[in-house]
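Each chain you see keeps its place in the complex, though not every chain is here.
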Amino acid sequence: MAGSSFGTILKVTTWGESHGPAVGCVLDGFPAGMKLSEEDIQPVMDRRRPGQSAAATARNESDTVEILSGVFDGVTTGTPISLLVRNSDQHSEDYRELKDCYRPGHADYTYERKYGIRDYRGGGRSSGRETTARVAAGAIAEKFLNELGVDLCFYTAAIGDVVIDRGHFDRDLIWKTATRMPDRSADAAAMELIEQAKAAKDSLGGMVEGRISGVPAGVGDPVFHKLDAMLAGALMSIGAVKSVGVGDGMFAAVRTGSQNNDAFYSDEDGIIRKRTNHAGGILGGISDGSDIVLSSYFKPTPSIAQPQETVHGNGVPKALSIHGRHDPVIVPRAVVVCEAMSALSLLDAMLLNLSARAENVRKFYAC
Amino acid sequence: MAGSSFGTILKVTTWGESHGPAVGCVLDGFPAGMKLSEEDIQPVMDRRRPGQSAAATARNESDTVEILSGVFDGVTTGTPISLLVRNSDQHSEDYRELKDCYRPGHADYTYERKYGIRDYRGGGRSSGRETTARVAAGAIAEKFLNELGVDLCFYTAAIGDVVIDRGHFDRDLIWKTATRMPDRSADAAAMELIEQAKAAKDSLGGMVEGRISGVPAGVGDPVFHKLDAMLAGALMSIGAVKSVGVGDGMFAAVRTGSQNNDAFYSDEDGIIRKRTNHAGGILGGISDGSDIVLSSYFKPTPSIAQPQETVHGNGVPKALSIHGRHDPVIVPRAVVVCEAMSALSLLDAMLLNLSARAENVRKFYAC
């Protein structure tokens, strides 16, 4: 099935393997008339780029993005935006040993069972490298969301058992710390934990949190396309995410209705607001005007240097130690991926929302 | 947007409001040649039906399902299966008071902001009554999954802070206990908690767990249509679900790679298996042959009888006490809904999987 496409009005299609010549995507349905150049995308790409710190793989990719279509005279034209990123620093020989065996926690076994063939070099299509294309598309969506008054703030909230102190939240730190934590001391503690994990030839997981402000009430479509359902599917489609929550997430399950309900009130300007935001900005699948709050829980990187039990394709046992270059924890590099997927989902929902009311359609065509 | 449709090959479209004349769905793309009658669906409907215990609302609906199309001589024909359930026990007058105000934790405010109009009777389209149709469609999908050797087992794992003891798991109890807990003593404790909540004019949340066995390795489509992404979106589309997890879910985030990876081995029959199943049966978005394990966390029912702060549509404050008939905890009745959504998602993925390999397509057309 065509599983590499995502969205209804705004549709992104990604392609490419970790050790193929390039990765990329096509972003179709993007509105015409927004200024856009590679300079808008590249800084966001750089946030995901490997080789930047001790918290990430040493693979060195410039991740230079090229716009091949959909932009004319520096402005989007409404036609598909094709984005290309050449791969450059593949060390495919690192993977020869893995050709015939299945790495635990990876998709080697399942791809082979599904397709009968797999590109074993760097995980092929199942590699995190695929998210390069998502980030490029997401950067375009986020630029437009910003123009619409929407702000996305995603960051690492936890690595292993090191959790940020929300009382010391400093947004400026997000893209300065290697962990993408908005809290200097949590960053330091997490970096220490990462060094320990590396020393132990082991890896870590963690949690990415996101807060989206400025979404007006009324965005999202009921029933199966609820805004939270779309976001949950989008976030869970990121490799290594094992759980997704909205608002208070699983913690809502252990509270009572009187504790969990967010009371409505009318502020001094007569605008209806909520006293609290346990719901995370979505009620009945539709945005309520409060911040949308999302959490994505990541498993530890499955590639570890210590020996693991596995088998060859023919069933013969193998003691596997994975060398090559790997992230000791994927969470810091995944922050921008969560942000990209949320931006793409949300913008699609905001475009779909334009036709929710007959009066707005009438107004549009009366112009 | 057409948010009430779900699926690619197997597509379900639901319709209907809580206090309208009926609710129903159309299940399209279902394969021809499976025996089907109302008798296959009705017992599953009865598991969701209200009015059955102290754990549920007193609204009394027979939820009798009628097959209007797609079945001929007791067999599915491959054409759309239309299912109809008449509403009978609406007490719409209970909702007159709610016409002009927004119930906290409900979708009243967001529907009104989106559409400019809402059916305030019983929550209209945002009511849990919409899930009646999902359950009917899911029962059909599950019947076929059973024929394919797949078994779905969903149950209540927690209500409030009462969690089942997995060491005392008794599957036979699921549809016998009012809580849908597979553990007699947890059920008793949860019922006591529910009575306390009712006495306090309050409500509870909880967790539904599911275990799907017999899914062969290779089901699911990479990238955006990963099997776990589809399941997560499907479960999050159920009203009141605030978090979804696969396998160990969020607990994977606090472990190391060496703890979390599932080692592969070859069993005595030469079949490749995993020593553990932290992954919950899905690797890289594709089933790995182990049990698929899902968890859905529900917020407490937002309708509570104790006074709450809210506003009228015009912003005038109101102290609201919700009367009418409500579930003190929605979790027991939601078990079968989670099972239905999982069955629909999974069967769709299994049908899509038929064309994954060229050799299978060649074989099909060589017959």
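Just so it is clear, A and B label the chains in written order, and each chain counts residues from 1 on its own.
In this section, a residue touches a chain if its C-beta (ideal position, glycine included) is under 8 Å from a C-beta of that chain, and two chains touch if they have at least 3 such contacts.
Keep in mind that this is a model prediction, so the values were computed, not measured.
Q: In this structure file, how many copies does the full complex comprise, given 2 in place?
A: If we count all chains in the complex, we get 4 identical copies.
Going forward, only the chains that are shown with their structure count from here on.
Q: Where the centres are mean C-alpha positions, what is the separation of subunit A from subunit B, in Å?
A: Centre-to-centre distance between subunit A and subunit B: 26 Å.
Q: In their complex, what parts of subunit A are in touch with subunit B?
A: 1-6, 8, 14, 102, 104-107, 109-111, 113-116, 125-126, 130, 158, 160-161, 197, 200, 202-207, 216-226, 228-237, 239, 242-250, 252-266, 270, 272, 275, 278-280, 282-289, 295, 297-304, 306, 308-311, 315-317, 352-353, 355-357, 359
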